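Of the protein chains in this complex, one is absent; all others appear in place.
In order of appearance the chains are A, B, C and D, and numbering begins at 1 in each one.
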Amino acid sequence: MIATIFRRALYSLPIALAVSLFCFLLVHIAPGDPINAILPPDAPADVVAQVKEAYGLDKPLPVQFGIWLFRVLHGDLGRSLATGRDIWPDLHSALANTLVLAAAAAMIGFPLGTMFGSIAGAFRGSWIDRAAVVLAVAGVSVPHYWLGMVMVVIFSVLLNWLPSMGASPDGSGVWALDWGHLSHIVLPAITLSVIPMGIVTRTLRGIVGDILNQDFITTLRGKGLRRGGLIAHVVKNAAPQALAVMGLQLGYLMGGSILVETVFAWPGTGLLLNNAIFQRDIPVLQATILVLSMFFVGLNLAVDLAQALLDPRMRR
Amino acid sequence: MTLAPIPDRGGPAQPLLLVKDLSKHFGKSGSVVRAVDGVSFAIRKGETLGIVGESGCGKSTTSRLIMGLIDPTAGEVIFDGEHVGPGGLSVAEFRRQVQMVFQDSYASLNPRLTISESIGFAPRVHGLSREATNARVRDLLAAVGLEPDQFAQRYPHELSGGQRQRVNIARALALRPRLIILDEPVSALDKSVEAQVLNLLVDLKAEFGLSYLFISHDLNVVQYISDRVLVMYLGRVAEIGPVDDLYAHPSHPYTRALLASRPSMDPDHRRTTPPLTGDPPNPVNVPSGCRFHPRCAQVMPKCSAAEPEMVKINADHQAACFLAETVPA
Amino acid sequence: MTNFHLPRRTLIAGSTALAAMGSIGKVRAAEEHVLRYGMAFADVPLTTGQPNRGAGAYQFTGFTLYDPLVTWEMDISNRPGKLKPGLASSWEVDPADKKNWIFKLRPGVKFHDGSTLTADAVIWNLEKVLNPKAAHFDNAQAAQVKLRLPSVATYAKLDDMTVQITTKAVDALFPYQLLWFFVSSPAQYEKLGGSWEKFGFAPSGTGPFKMGTLVPRTSVELIRNENYWDKSRIPKLDRLILVCIPEDLARTNALLSGQVDLIETPTPDAVPQFTARGMKIVGNVTPHVWNYHLSMLPGSPWLDKRLRQAANLAVDREAIVQLMGGLAKPAFGQMDPSSPWFGKPTFKLRYDMDAARKLMSDAGYSKSNPLKTKFLVATSGAGQMLSMPINEYIQQNYAEIGLQIELMPVELEVLYTAWRKGAGDEIAKGASANNVAYVTSDPFYAIVRFYATKQIAPNGVNWSHYSNPEVDKLCDAITSTFDVAEQDKMLARVHEIIVDDAVQVWVVHDTNPHALSPKVKNYVQAQHWFQDLTTLS
Amino acid sequence: MSNLVHVRDLTVKFVSRDRTVHAVNGVDFDLDQGEVLCILGESGSGKSVTLRALMRLNPPTRTVMTGTLNVGGQDIITASDREIESIRGRSVAMVFQEPMTALDPVFTIGQQIRETVIRHEGVSKADAHKRALELLDLVQIPSAERRLAAYPHELSGGLRQRAMIAIALSCRPKLLLADEPTTALDATVQIQILLLLRRLQRELGMGVIFVTHDLGVAGEIADRIAVMYAGRFVEEGAVREVMRHAKHPYTQGLLGATVHEGMRGKRLTTIIGSPPNLANLPTGCAFAPRCPSADAACLEAVPGLDGAFGAHRARCIHQPAEAMA
Partner (left out) sequence: MSTTRPEGYWSGVFKRLKRDKLTLICSGILLLMLIVMIAAPLIAPHSPYQGSMIRRLKPIGFPGYPLGTDELGRDMIARLIYGGRLSWTLGISPVVIAFTIGGMLGIIAGYAGGWLGMLIMRVTDIFYAFPSVLLAVAISGALGAGIFNAVLALTLVFIPPIIRVAESVTTSVRVLDYVESARASGAGAFTIVRVHVLPNVLGPIFVYATNLISVSMILASGLSFLGLGTKPPEPEWGLMLNTLRTAIYNQPLIAMLPGVCIFITSICFNMVSDGLRSAMDVRN
């Protein structure tokens, strides 16, 4: 199994490389000069040329990419064009914020989805099943950023229960577990959890339904197992697949929170990325996408691993 | 183009199909599965050769190797005296003359095509006109005992298992082949239907002048339909011989065990001890020497050291066992 | 940087604690006076000295932490401000050589780190942004300010408290340029090991606020500088926290839900909501204009003055003001009529569809035979106000007189690039108009850079390729006249000419609106993008 | 009644929105302690449904059962769920056709045996483990300790089926139900399992109901054979009687169609046509449409089983005096 993990890890390297190349090209092919990020709108040509040279933007693309890659491999993600700051501290805090938000959304969406999905799967065709399906479909069908806006108006502005934006009461960026911080996370986390909730519901409904249709369930019933005993078997059988879906969803939460982070001004990677895209802050963009996709690749790896641990058939 | 039957070339004495040292190894270094390992045999014109063996012995792989559905690791196939492959008989031409029927009658039929389309597919591919194809489909349906008007336009899921297997046989006949490979054709059928299909196979063989390669794990069925029988064990030929001779005087301990494993059909003379213990082994770890030696009741020290050659018991009967010569012909 | 430890045990403990704390709600007693200000930025502007993110950022990390040599009256709202002494207590032009400007530094001014302002420090700061060979040269700051100091040729220390700056040519407008140049502490820079990045987190200037915590992309905390040299500008607040909320509805929500106390550019549609909650909307005439530059290149329809006038007459400015919830002022030219540079143009910008139609038909176009052309506009952006709605509305207005415009929305950054490159560049993609809205605070920024032939893009931002010998002559005169009244007169004359010539389509002036909760007192809004945050209480 | 199993007029229907499938249509039989009954039938004859009905294992939401059904004195049809659950696995146990799918793939063999023992006897985990070792010994699985830690996919087909039997026997049931337990196995393994079951049945004195489609298998293990067609027993009797002197045309047809030694070169007897649609059964004898000796009388009513319980009886009004010599 160690060999498998090692092979998978190695296999993700070219993917990461291709991913970064893809981002790099994407930004450079696009219209608009990256230099605008650091210059006021009316900068004269000589200043532009000088700054370009200073940031190495005057070199041919392959050279720029090579330099960047060399630095990244040496642990240096580079400096932001817009702020001149080292990227890593910013990215690190953004990642932490996004992770907190994704984890919170997962903590809301996954258990709810698991509950609805399992019940629906266990009672296929009943009204409970139909209700859960409608709920799941609604979850994946609602434009969640819009839901977020509506919730802000209701819960922040009209009822004044919860803050409408930001990640912390003091703006410190240090995340802590107190009501002040938790209250900030409630609305964005709920908003973000809607889609994974729907997807987990759907998937679990399928998984649980399939498991309950399998022959061994008849065996277990034939052994006289009660509901509790059966549930243990269903859980263990469903766990590997459920975990895989949740892992993937967690990855989507990490990368897919751009809209929600925009609505709630949540200082995470989504906002960082959005900002970098619009400012054409290439180093930040490349670093963020690279780190996010590495995170995603790593997450997939971890999911595979956990799956292998849970499912004896996948051990080798 | 009419797709007439292809005439015989080498005369009755020349085997229709000759398989030489056919091997198929799956997987890469480390865990090689020797599914088929140096199998040689011949199918004579007009005969039915039965292949029996336990699951995993390589009988299905052999059939797919002959058909060219998978590429062999080694070995050669000679059809009516002509090498199949580059420089010899083209695979396309070979496939016109050899057809196949699979065990799973449902999976063998495209669910989206009508019966008529399924049977007519191969003739159309080989350029037969639409009208001629339709006529042939109707003839074939009638030949396999299905009323053309009633069945031609139906879909596979509307047919029973027996009916579907008849359709599969009709489809195999559509190109007027000379050899049909039947891979467990009746195993999935109910007994009452099995008999119908076996009768049909016997009739069709006579009507169309066919030869069969009949693969089954059911010794009774193989005995019923075959002229000669080949027993496979772990990718190797254990014994081959005329059906009566082989069933009456099995020379290989494995053949004897297989035969003894059949239910007695007599409540007063039930089996009392199992002829073999344990399960068929996994072809990943092939035992040294004779592959059967770990399960053999008559095992000798040399069995694990060397692999026995094929021994001629009589003109037509061979077995791969060190004890084989001692068995009277 | 960020503490991110979330062991499971804490998490569980935290969630149980949460149940117990539920009722506490908003914490922190109000013994100290703190306000929270929602900025329309995605990141805190640079804190090293020269703020990035445009003129709008100067009030946040410029005039708070730093001072320029020459500063601006920012605590007056009933008339345009004027230049006034900053770190230079006085300045004068060398009568012998009018290219030499001599600045007397204010004595006794201390940086936040305790070091003293000297001529050496000023020279060091000029080197910081103008001399790429200097060890402490900072690209990021240079990129912001170098172009704002186009006239500087050389500089020298005359004595410990006197600095001389020499301009390339005689330039009467030079002091305006110094408004953009802030002085940071060389001592602090050395103390931090010569790292501008570290300096950004622990800056030291001479300004009325010191900086507390900076959380990139989130917020920055400003703390009162008790020892500020200008006693009248010592902040009333203990602390001011600037929060980044780039999205306009999010900013509005934050104010309405009490997360911040004041915001810039509230969403116009929320105005009733603000007033219903006792909040105030303030705005003022601001040197800013929302307009279309029109191409004067061969082949452009706008070479026909009748069409230019028609385009100006067909805009229902009142309706746009209404669309902006009253947070805008109709434009009657590049300048507001209250400006001394407005003059007396004869062409009155008004909403007159009949006149517009007549001009159009004189030029050969009508609703059934429309003139079709493309406008380059921004999808959104600071200073662009409600970019798309306004553009869409004007698009409707124009359709009525037989002027069919196709809007080509691009990112603001792309629009800027196109603006800088001029109407002739391929990046304009054949558009005949450009919709960059901008600041018009000083003579150069308001007038000279747009209309002088010398300033035709890419040299300046005369995007239109407008060329008028009389304007050129006046522009040259303006930069060499040191008599402000005379200057004003000439500027007014240029303005009269360009308005009568309908060089652009002027739509509205931004009022730079702010929405304030009742907690906020003494907010004085100057007629400028530069605002003084020391008055807040 | 002291019969282990007592069944009278059992019917099982599967009801769904669009149709009702009459899977079992009036089955009567008794089974004594220590007796082996083979239910012989082709696919769709209702043999598996009958077997599952004995433990009420058919899908609970769609199944409708009527008639009398007593197992070990307990009325299965009216029992509460709780009562049924305590019977299952304890006094009645079941072995399925395909051990690969009938065993939970993510639990070890040991876990699956232990949980049954613990469930019904409330013993400690250690005791359950000890019992599991004994059981593997009983079903002749070598290196028991290692096999207990194995997952189903790590075992060969024969071992899996032995493990399945071990689970079924874990609480020493009085009645063992076997649903084609050897069909998926190779002939060499099949005979091992049949011999094992026969030995265990004798040693433990269980009643066994064994469902198969293979006459040969039935001949190896049964005391009595019941032939099932379209949800009814069409013939029932001692194994010798049925195999040698079949009374019902269907049984005769099956015997003729089963290929065995000595038939080479002869034409096989076949049963024409195919089994009836259980959603839409004909009135009268369900076999009549395929029967060579059917006439109008056959279609009038369902023929009854003639003769007394335990005797050799058939459900046919045209019983040939002595078929198949």
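The rule is short, and it goes like this: a residue touches a chain if its C-beta (ideal position, glycine included) is under 8 Å from a C-beta of that chain, and two chains touch if they have at least 3 such contacts.
For clarity, every value in this text was computed on a predicted model and none was experimentally measured.
Asker: Touching the hidden chain in the complete assembly: which of A:80, A:203 or A:293 does that?
Answerer: From the options A:80, A:203 or A:293, the contact with the absent chain belongs to A:293.
Asker: Of C:322, C:369 or C:522, which sits in contact with the chain we cannot see?
Answerer: C:322
Asker: Can you name the residues of chain B that touch the chain not displayed here?
Answerer: 64, 67-69, 91-92, 95-96, 98-100, 102, 104, 107-114, 118, 121-122, 125-126, 150, 153-155, 157-158, 168, 171-172, 174-175
Asker: Could I get the residues of chain C that touch the absent chain, sorted low to high?
Answerer: 248-249, 252, 267-270, 272-273, 316, 318-320, 322-323, 379-380, 388-389, 391-393, 395-396, 399, 407-411, 414
Asker: Please output the residues of chain A touching the missing chain, sorted low to high.
Answerer: 15-16, 18-19, 22-23, 26-27, 29-32, 130, 133, 137-138, 140-147, 149-150, 153, 157, 251-252, 254-256, 258-259, 262, 273-274, 277-278, 289, 292-293, 296-297
In this section, only the chains that are shown with their structure count from here on.
Asker: In whole angstrom, how far does the Cα centroid of chain B sit from the Cα centroid of chain C?
Answerer: Roughly 87 Å, centre to centre.
Asker: Centroid from C-alpha atoms only, then distance chain A to chain C, rounded to Å. What do you get?
Answerer: 37
Asker: Can you list every touching chain pair?
Answerer: The complete list of chain pairs in contact reads A-C, A-D, B-D.
Asker: State the interface residues of chain C toward chain A in the complex, per the touch definition above.
Answerer: Residues 1-4, 6, 10-11, 13-15, 17-18, 21-22, 24-28, 42-43, 46, 52, 54, 132, 138-140, 142-144, 146-148, 150, 196-197, 200, 213, 215-219, 221, 241, 243-247, 249-250, 253-254, 256-259, 273, 410-414, 416-417, 419-420, 427, 436, 438, 449, 458-461.
Asker: Applying the document's contact rule, which stretches of chain D touch chain B when the two form their complex?
Answerer: Checking each residue of chain D against chain B gives 42-43, 156-159, 186-192, 194-195, 213-217, 219-220, 222, 239-240, 243, 253-254, 256-261, 263-264, 267-272, 274.
Asker: Which of the residues in chain A come into contact with chain C in the complex?
Answerer: It comes out as residues 31-33, 36-45, 47, 50-51, 54-55, 82-86, 89-90, 92-94, 96-97, 99-100, 103, 149, 152-153, 156-157, 160, 163-167, 169, 171-180, 182, 262-265, 267, 271-272, 274-275, 278-280.
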